[in-house]
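Note that one protein chain is taken out, while the other chains of the complex remain in position.
The chains carry the letters A and B, assigned in the order they are written, with residues numbered from 1 in each.
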Amino acid sequence: MVNPYRKTIIKPSILQLFAVLCVLLGLALNAQSAETVLKFENEGHAALYLRLTQEFRCLKCQNQNLAGSNADLAQDLRNEIYQAVVSGQGREEISDYLVARYGDFVLYRPPVKKITYLLWFGPFVLLLFAIIGGWRLISSKPAFTAAEPSEALEAARRRLNE
Amino acid sequence: MWKFIPLVLFFGLLGFLARGLDLDPSELPSPLIDKPAPQFQLQSLYDASEHSPESFAGDVWLFNVWASWCRACVTEHPVLEQLKQIDGLTMVGLNHKDVLDDGRSWLNRFGNPFDTVLFDQQGGTGINWGVYGVPETFIMDKKGVVRYKHIGPISEKDFKTILVPLIKQLQAEQA
Partner (left out) sequence: MIAELGQFALILALCAAVVLAILPLIGSFIVQPQWMALARPAALLQLLMVTVSYLALTSTFITNDFSVLYTANTSNSQLPLIYKISGVWGGHEGSILLWVWVLAIWTGAVAIFSKHMPAVLLSRVLSILGMISIGFMLFVLLTSNPFERIFPIPVDGASLNPLLQDIGMAAHPPLLYMGYVGFSVSFAFAIAALLCGELDSATLRWMRPWTNIAWMFLTLGIALGSYWAYYELGWGGWWFWDPVENASFMPWLLGTALIHSLAASEKRGVFKAWTVLLAVLAFSLSLLGTFIVRSGVLTSVHAFASDPARGKFVLYFLAIVVGFSLLLFAMRAHKLKGHANFELVSRESALLLNNILLLVACAAVLLGTLYPLFLDALDMGKISVGPQYFNAVFVPLMLPVIMVVGIGALLNWKKDKLKGRQTTLLALIILSLIAGAILATQFDGYKITAAAAIGLAIWVAASSLYGVYYRLRNKRDRLSAAMHTPAAFWGMTIAHIGMGVFTLGVALTSMFADEQTVRMGIDDTHKLAGYEFRFKSIDEVRGVNYVAAQATFVITKDQHSVSTLVAEKRVYNVRRDTMTEAGIDGGLTRDLFIALGEHLGNNEWSIRLQYKPFIRWIWFGTVFMALGGLLAAVDRRYRVAATTQKRARNAEAASGATR
């Protein structure tokens, strides 16, 4: 899909970018002020609120979570989350609510599903291979092993760029 | 042969990076596609009449999220006027997070392309529709299922190459 506004909207010039960034950062504290009035019935709710606003991504921003952004949308979503938390909804429910509307992109903690298996398990599978390879390097005959980096390292390398 | 593995992997990575140059990381697909249009019960910007997605059932309808504070909406406006000319397309506007009078005077000034304009002062409907940038445009088929979402202003080219064929196709479908 070609969008002629893409450049102006999404890839702003350095000055625009910095200006926006500054305004966002400068105003980030204003955003907090809205929450000075936030009251929670218990510590659990407060903690959940804090955790959730850090786990969700502000969609409009350059890689910021909801807690750290003052974009309009971030404020609205914080408010939604606050209402949901206070009304006793749990993390799952709130998370499902947002994902249904904005997709997995809002989650800073990617869900474990088919397309993220490599992301979540890749490093540990790689580690397993690397350790097996390292073990074989140490326990095999010196004539070959001394010269060759182990298969572990090979496997590691294979994974590195994946 | 293992020594070629880093090279092979690197060129694989390079392919992804090259592809990445043409992609836009901030353009998000909507999870609403092929799902029924999210519910709302909103008043018109002009009178006390209330509308919900059911009000538009049976027709292909377009749902455009706009606001008087949105500059890109001005650029998009002529395209909406063109869309208005399409027979049998119901044009629904959502005045998002706006002030009543500002919204009205904006339409007075530029012209009202919509058949129905709804007023979403708090922005709750916007959130339900997963709106994250204004303007955004959704197109629903006759069954009220979301079939397309456009983020940012619709250009002349989008209008011709994407929207017109899509709307024709949807209108040809059975209700």
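Keep in mind that, in the parts below, a residue touches a chain if its C-beta (ideal position, glycine included) is under 8 Å from a C-beta of that chain, and two chains touch if they have at least 3 such contacts.
Predicted model, so just to flag it, every value in this text is computed and none were measured.
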For chain B, the residues touching the chain missing from this view: 3-4, 6-7, 10-11, 13-14, 16-21, 23, 25-26, 28-29
Chain A, residues in touch with the chain not shown (by the definition above): 11-15, 17-19, 21-23, 25-30, 32-33, 35-37, 54-55, 57, 62-65, 68, 103-110, 115-116, 118-120, 122-124, 126-127, 130-131, 134, 137-139, 142, 145-150, 152-153, 156-157, 159-162
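As a working rule, only the chains that are shown with their structure count from here on.
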Inter-chain centre distance, chain A versus chain B - centres from mean C-alpha coordinates, in Å: 26
In the complex with chain B, residue positions of chain A that touch it: 1-6, 9-11, 59-60, 72-73, 76-77, 80, 99-103, 105, 151, 154, 157-158, 160-162
Residue ranges of chain B in contact with chain A within the complex: 2, 5-6, 9-10, 12-13, 24, 26-32, 38, 72, 75, 97, 123, 126-130, 132-133, 150-153, 155, 157-158, 162
